[in-house]
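Let me begin by handing over the structure; questions about it come next.
With one protein chain held back, the other chains of the complex are shown just where they sit.
Entry: chain A
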């Protein structure tokens, strides 16, 4: 464990911020360029995870456990979101026979 602690010493906090915003932007790009609803939800998961990592990094940096507890809550929320989202996707697929988001524009009134 000492070696692990030694390993993390010296990474600037800014590099964590840059890394997490890069992953977040990759998630945004994924939402924008894909048409498969499932992959769009996976990109949303990617964004949630980048925020989780940044919260954990700040929590470690400031020595405050609240950040890591918050990550735990975000994980519970992500699980709920995925369960409901995938159920909606299954229902939409049953009605339209595709998971293309363009098939969903019939939701406009």
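In this text, contacts are C-beta pairs under 8 Å (C-beta built on N, C-alpha and C of every residue); 3 or more make two chains touch, one makes a residue touch a chain; residues count from 1.
Just so it is clear, contacts and distances are computed from a predicted model.
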| item | value |
| --- | --- |
| Choices "Penicillin-binding protein", "Heme exporter protein C", "NADH-quinone oxidoreductase subunit J" or "ABC transporter permease" - which one is the UniProt name of the chain not shown | "NADH-quinone oxidoreductase subunit J" |
| Absent chain, residues of chain A that touch it | 1, 4-5, 7-19, 21-30, 32-36, 38-39, 41-43, 45-46, 49, 52-53, 56-57, 59-66, 68-69, 71-73, 75-84, 86-91, 93, 99-100, 102 |
